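Here the complex is missing one protein chain, while the rest keep their positions.
Going in written order, the chains are labelled A and B, and every chain counts its residues from 1.
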Amino acid sequence: MIGFFIVLLLICGAYCLVVTRSMIRAVVGIELLIKAVTLLIILAGQLTGRTALAQSIAITIIIIEVVIAATAAGIALSVFRHTNSLDVRNLRNLKG
Amino acid sequence: MILIPLFGVIILNLVFAANEKTRKAAFWFALVIFILQIAAVIFHHPVLRNNSLEQIDSFFKVSFFVDHLTFIMFICIGMVSIASLFVARYTMPNDDSRFKFKNLLILASLGMSGIVMVKDLFSLYVFMEITAVSSFLLIAYPKNLDALEGSFKYLILSSVATVLMLTSVGLLFIVAGSTSFSDIALAIANSRSSTLVVLAMGLFICGLFVKGGLVPFHGWLPDAYTAAPAPVSVLLAGVVTKAAGIYTLIRIVTSLFPFDQPINNVIMLIGTISIFVGALAAIGQDNFKRMLAYSSISQMGYILLGLGAGTPLGIVGAVFHLFNHSVFKSLLFVNSAAVEKETGTCDMNKMGGIAQKMPVTGATSIIAFLSTCGIPPLSGFWSKVIIVIALWQASQYTYAALAILASIITVAYFLSMQRRVFFGKLKNGFENLKDADTGVITVSIILAAITVGAGIFFPFVYNVFISPVKELLIR
Partner (left out) sequence: MNIDLVILILTTLAAIWTVMGRSLLKAAIGLAITSALISVMIFRMNSPLAAVFELSVCAGLITAIFVSTISMTKPLTHKEVLQVSKDRMKRYIYLPVILAIVGAVLIALKLKQDFTIAPLAVAQPDVQTVLWDFRRLDVIGQVIILIAGALGIVILFEEKKTK
């Protein structure tokens, strides 16, 4: 049952990532996806009884998630300083 | 291998950041680290396997997985990092910004060393993320709009790959109860036909395809390679995509998943599609680096074809082509960095006749592209021949024929590039060109020498590549 909701969360995150036009919202989408996967790992830990291992994996994932979010926010900020907008459609410069 | 660069970064930041002068010394420090890495492989490898590994194991409380394939990857990583370091020194005159760059470079190579050494699926993921984050920052380093765009696209797609791989790890965790290679291999062997396990395997392989830049998941690759600053392009093309994507695929497919027909077919199919899409897209390019990026996609396809053949000979071909591609693609990117710095542009239409002014660059890039096309007696010829023979032996006649056909296309686009950029009439405004810096020329010559040497001395080098394959398949 929990797995069912994890799939729903994954779809929410994927939809957000695909449809959005703002860079920051794309990062929000990625964050949602990673949270869904964290939940999956904890679920796996509970099903097999190895909660300690699952928790350490989940903590590692959370730390990496923070670093990715900070890096993505930094890049979005730098783009904003260049073009004064966060529109993803502006990033079509490199063609081919 | 991990400890030394790690302490290097810490020392670098604490000690050297203080003084302006010592920042220059950081260059030599980084160089020493990478040379140590290569030297450790070449000279000490029997010792490394037995003795010092025990001490390191007890520090880490986890055992590493160092076999011959790892050694080959170590050589690649060390080599390409050195090349990248020299190119960075050449194209980035400002000492201050170069200091942070060197830190990131060491971190990236640390991540990749970790990827090739671990024995556990989750640690693999951790080090892959280290490499990825270092790459995002390296690509976005000059902070102009193109670089940020390339970095952002790579970030989003890499994170999607991360999610795919983590989902797979989660599902496999349910089945196996831990994340180490041996446990997972056991679990997969036990329950091979259940939908969950097949889904998990498929997701993981798709994630690896994204990381390795294979079609149809290659959207980030041309932008990232083109927009990255010159030394980062060298690093990316030479080793990041390979270590994170292709090496992991080889390791996973041979050690974890059952290595039989359905997986082989998928790998060969994706490989062939990559070869053709990469080659055809490379023909119409005007930007030097973008063309090299598509060529990289194409060559990765060859490695996949070799892997998918399923025979030991195929894997030998794949590993050898991985090594060769590392060498000659880095060489090409180093040359493109030199050309870009001297002429100020990457547009091939604006270039012409440069070989008269930059003889070393022109000559080494001829060697590189001949090796890519598979012309004897250079190393590229041997690896491609092995792959084709392996495909033929495995009764995959259509794939073998397609591989040979694609070689012809490869010759076509490289020839046109060579003619446009290096030969022909010297365009106006290029009279004052001088050749690149001494450091960069040395790197080019060394890389070219490796290409030629591996080709001519191939019978002697052959054993080096047979051993990893033996170890991989015995399992």
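Criterion: contacts are C-beta pairs under 8 Å (C-beta built on N, C-alpha and C of every residue); 3 or more make two chains touch, one makes a residue touch a chain.
These numbers were taken from a predicted model, which means no experiment stands behind them.
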Neighbouring displayed chains - absent chain, whole complex: A, B
Residue among B:V197, B:V277 or B:L305 that touches the chain left out of view: B:V197
Residue of B:E129, B:E149 or B:D223 touching the missing chain in the full complex: B:E129
Hidden partner chain, residues of chain B it touches: 2, 6, 9, 60-62, 100, 103-104, 107, 110-111, 114, 118, 120, 122-123, 126-127, 129-130, 133-134, 136-137, 140-141, 143, 174-178, 187, 190-191, 193-197
Residues belonging to chain A that touch the chain removed from view: 1-2, 4-5, 7-9, 11-13, 15-16, 19, 21-22, 24-25, 27-29, 31-32, 35, 38-39, 42-43, 45-60, 62-67, 69-71, 73-78, 80-81, 84, 86
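Operating definition for what follows: only the chains that are shown with their structure count from here on.
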Chain centre separation in whole Å, for chain B relative to chain A (CA means): 26
Footprint of chain B on chain A - complex, ascending: 10, 17, 23, 26, 30, 33-34, 37, 40-41, 43-45, 47-48, 50, 53-54, 57, 60-61, 64, 67-68, 71-72, 75-76, 78-79, 82-83, 91, 93-94, 96
Touching residues on chain B, where the partner in the complex is chain A: 122, 126, 129, 133, 136-137, 140, 143-146, 148-153, 155-156, 159-160, 162-163, 166-167, 169-171, 173-174, 177-179, 222-223, 226-227, 281, 284-285, 287, 290
